[in-house]
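Only one protein chain is missing; all other protein chains are in place.
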Amino acid sequence: MLISVENLTKVYKTYQRGSSFKETVKSLLVRKPLYVHALKGISFGIAAGELVGFLGPNGAGKSTTLKILTGILYPSSGAVDVMGYTPWRDRKKYVAKIGAVFGQKSQLLWDIPPIDAFYLNKAIYAIPDRVFKRTMENMVELLDLKDVIRKPTRQLSLGERMKCEFIMAMLHQPEIVFLDEPTIGLDVIAKDKIREFILEMNKKGVTFILTTHDLSDIEHLARRVIVVNHGEIVFDDSIATLRRHWGEKKIIAVSTVHPLPDLTLPGITVTKRISDYQAELELDLAVYELNKFIALVNKASTIRDLSVQEPQIEEAIKVLYKK
Amino acid sequence: MRNNIRIYLVGAKTALASRMAYRADFFMSMLIMLLVEMAAPLITIMIYQNGATFPGWTMYEALLIQGVFLLGKGIAAPFFFGIVWNTIERVQNGTFDLLMIKPKSVLFMAIVTGFDAEDLGKLIGGTTLFTLALSRLPMPGLGEWLQFLLLFLLTLAVLFGYGLILAGLGIVWIGNFRVYQIFESITNFGLYPAAIFSKPLQTVITLVIPVAILGSVPATVLLGRPSAGTIGAVGVGLLFLLFSLGFWRWMLKKYTSVGG
Partner (left out) sequence: MGKRVTVGQKIGQWMRVLKATAFSTYKEWVAYRSQMAVTIFVGPVFFLTQIFIWRAVYAARTTLNGLTLEQMLTYYGIVAVIGYLTFDSADWDLQWLIRNGSFLTYMLRPVSYCFLAFAQKIGHRLLALWVELIPVYLLFIYLFKIDLVPAQPGWAILSLGLSFILVYLTNYCIGITAFWFTKTEGLRRAFLTLRDLSAGMLIPLTFFPKGMQKVLFYLPFQFITYVPTRVFIGHYELAGISLSIPQVVGLQFAATLVMFAVAQLLWYFGIKRFTGVGA
């Protein structure tokens, strides 16, 4: 295992403070401590070359996990081993081998071109000239950036800036790259390009760990999903399994020549009855097989049109978040 | 070490380039940095122009103390005192984390990314005042210069210590740029001959909080009449530096346990 995490917990201590005059004066004397259990003992392992997505609602413990894995935060208890290092203990040596992109924290410098920021990283990571040049040119090509890296950052579009963030984070050729909401606020084309880039680099052997709220990131990128909620792992498996987690269901839209039959049957949930001739419904295949359903409707009402769709991944996620 | 110097230079170059993006504003800011620091010398000159004095001190002697003080600040401000605003700003907007994912010490990264180009104006101001005052005074001998240089090194070390404490405060006291005012109010005493203060206050600013070391102590050596308690001030200065390093590490530890 490249990364192994065992029984990781994190408890924050904060203080309550009020805003009224009375509470203000009171808070000077006695402060009420408040304990927040951000992580309640999570364990997982990630192998080299994997592309893993972390999902979870706000405050679930995703970013705490990411901060611990990048050596920014130390846990309350538990063990982490990444490439033989304990991130928060061997921080300096460890972070030389990882990269990180934070969607909302820019490493670029606003008033000068990205390439100047790259040079700063070149010095910090002591990257040899030739390696620097080759790596940069390679990534500039992959990301379709060309002259963009020589324009002041403030003149770049959000998508161009995010692409430059990736270069910034990967110039020193890290083995593992952590991505925190890397596509936030981007347009579809920029998203696609960045996803393509991630997949390409992953093919070359870079391990990616990403957190996101954008489910299409997960669908396009991750083969494996870890869902965190209330500081615990509630799901850790492939995307296909995640879909099935919701049940083996299909979304069906049907319209008919004659009025629809009574559909209040076990395994069928009508979600929208548009008219007597048209409806949308969920079909639980474990209870009611698809061919039987089609036969039933066709016999009773003669099908004019019918579409069968995979359930949206959102539905599966909602179920997990509500737990 | 050589590698670190290279990183620092690249950092300084980048900061300068950033600031030069708005050239006119940069030069204006630099000029202002110079002018703002001249408040105390201006008051001093006006006091003497109006026929009054700090008893026992000529105007240029008093200005030399302020020259030393401002020279120290002039070196500190652009080259390393930027850790203060850099830390406060980064902790506030969350980019302090970015310093922690670099394979260098957080303090070093805070210095590198905190280079403050416009504060070079303070350096120009300090150098000018120092040279101007010195040119109107008898030239110190070699021995005095040597003693002065040693003490002035300590001045810089103490200023670094203040920077560490303020930056450390910035980690726990989110977004509070007023820590600068705390620093300025305390060190303000260092702008004047220590002898004008009451005895207890003199002891406090020489042997408890290292303030006299920022101006009075090195300047009086250069004037050939060392202040009382110079040796003690050196000891206090060194202890202060140790304490501030410890304080910074302690605050950093707090950050890594809470994560900002």
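Per-chain numbering from 1; labels A and B assigned in written order.
Here is the rule we use: contacts are C-beta pairs under 8 Å (C-beta built on N, C-alpha and C of every residue); 3 or more make two chains touch, one makes a residue touch a chain.
Keep in mind it's a predicted model, so treat the numbers as computed, not measured.
Asker: For the chain that's not shown, point to the residue among B:L16, B:M59, B:I186 or B:L245 touching it.
Answerer: Checking the options B:L16, B:M59, B:I186 or B:L245, the one contacting the hidden chain is B:I186.
Asker: Using the touch definition up top, pick the residue from B:Y8, B:F108 or B:F197 that touches the left-out chain.
Answerer: Answer from the full complex: B:F197 touches the omitted chain.
Asker: Extract the touching residues of chain B with respect to the undisplayed chain.
Answerer: Within chain B, the residues touching the omitted chain are 22, 24-32, 35-36, 39, 42-43, 46-47, 49-55, 118, 173, 175-176, 178-179, 181-182, 184-186, 188-189, 191-192, 196-198, 201.
As a convention for this text, only the chains that are shown with their structure count from here on.
Asker: Just how far, in Å, is the C-alpha centre of chain B from the one of chain A?
Answerer: Those two chain centres are 46 Å apart.
Asker: What does chain A use to touch chain B in their complex?
Answerer: It comes out as residues 12, 64, 67, 70-74, 88, 91-93, 95-96, 98, 100, 102, 104-107, 109-112, 116-117, 119-120, 122-126, 152.
Asker: Note which residues of chain B are touching chain A in the complex, please.
Answerer: Listed in rising order, the residues of chain B that touch chain A are 3, 6-7, 10-11, 14, 17-19, 21-22, 93-95, 97-98, 100-105, 109, 112, 256-259.
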